[in-house]
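The structure under discussion appears below in the form of structure tokens.
Only a portion of the chains appears, each positioned as in the full assembly.
Residue numbering begins at 1 within each chain, and the chains themselves are lettered A and B in the order written.
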Amino acid sequence: MLTLEQVERVMGAATVAAEAAGVAMNIAVLDEAAQLKAFVRMDGALLGSIDVALGKARTSALFRMNTEAVFEFCKPGGPSFGLENTNGGLVVFAGGCPLIDEAGTVIGAIGVSGGSPDQDGEVALNAAKTLL
Amino acid sequence: MLTLEQVERVMGAATVAAEAAGVAMNIAVLDEAAQLKAFVRMDGALLGSIDVALGKARTSALFRMNTEAVFEFCKPGGPSFGLENTNGGLVVFAGGCPLIDEAGTVIGAIGVSGGSPDQDGEVALNAAKTLL
């Protein structure tokens, strides 16, 4: 089960990485059942990316994979046309990934938004690594 | 009219098939009016596919055809562009099919999600056959 102590480590790593990238980001952390655990909007982060960060974390928690991996299913010509419209709307570009503990259990997900998808994804993946 | 006894036969067949495929699945059964009749989430099934299973069953009940047949109408270049956005959102890849009784009457629909669309579709079709 995801603890606040773990979340604070993840959030700390994400904000440090965002600052290093010079981008103000929104960072959402959900538990393994996609329930909100913590959120931070860095000063100057885009308002429109609040919902994107939450959506990335939700998408990643619901499907236990990176957001860009969900895209492989619903991209043009992919096997699951329109999957992104289920569950009240998914976010299927980089920036969300599962949080996995030392034992290999998925205990939640992080969603990051504010930079390019590549930047967001790198911040999310690096932050998630702090739990390993 | 779909009875609970029929639903239990369908559900039983679907879970046996899912176990045989080695995939934890969500299985939804609706009646001919697309009203929820029964639902089962197998242990370990993806949370994100709860809504997908419900959506497949709803799509199939509303249009009395397999979900992948609805895709033929709304696929790129198809005759009904955007059909998947009606009815609060349809799910138009394999895994949903009508439930038809011995007399050939559509009495409901089943939606299965958790594996690949091919796996889901096979489980749904096999489960539906138990009513024939």
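Heads up, the rule we're going with is that a contact is a pair of C-beta atoms (placed from the backbone, for glycine too) under 8 Å apart; a residue touches a chain by one contact, two chains touch by 3 or more.
Keep in mind that this is a model prediction, so the values were computed, not measured.
**Q** Total copies in the full assembly, please; the file places 2 of them.
**A** Of the complex's copies, 2 are shown; altogether there are 4.
Going forward, only the chains that are shown with their structure count from here on.
**Q** Note the rotational component of the Cα superposition from chain A to chain B, reported as an angle of 0 to 180 degrees in steps of 5.
**A** Value: 90 degrees, nearest 5.
**Q** Take the average of all CA coordinates in chain A, do the same for chain B, and state the distance between these two points in whole angstrom.
**A** 30
**Q** Taking the touch rule as given, give the residues of chain A at its contact with chain B in the complex, in rising order.
**A** Per the touch definition, chain A meets chain B at residues 33-34, 59, 61-64, 76, 79-83, 85-88, 90.
**Q** Applying the document's contact rule, which stretches of chain B touch chain A when the two form their complex?
**A** So the residues of chain B in touch with chain A come to 46-49, 51-52, 55, 71, 75-76, 84-85, 89-93, 116-118.
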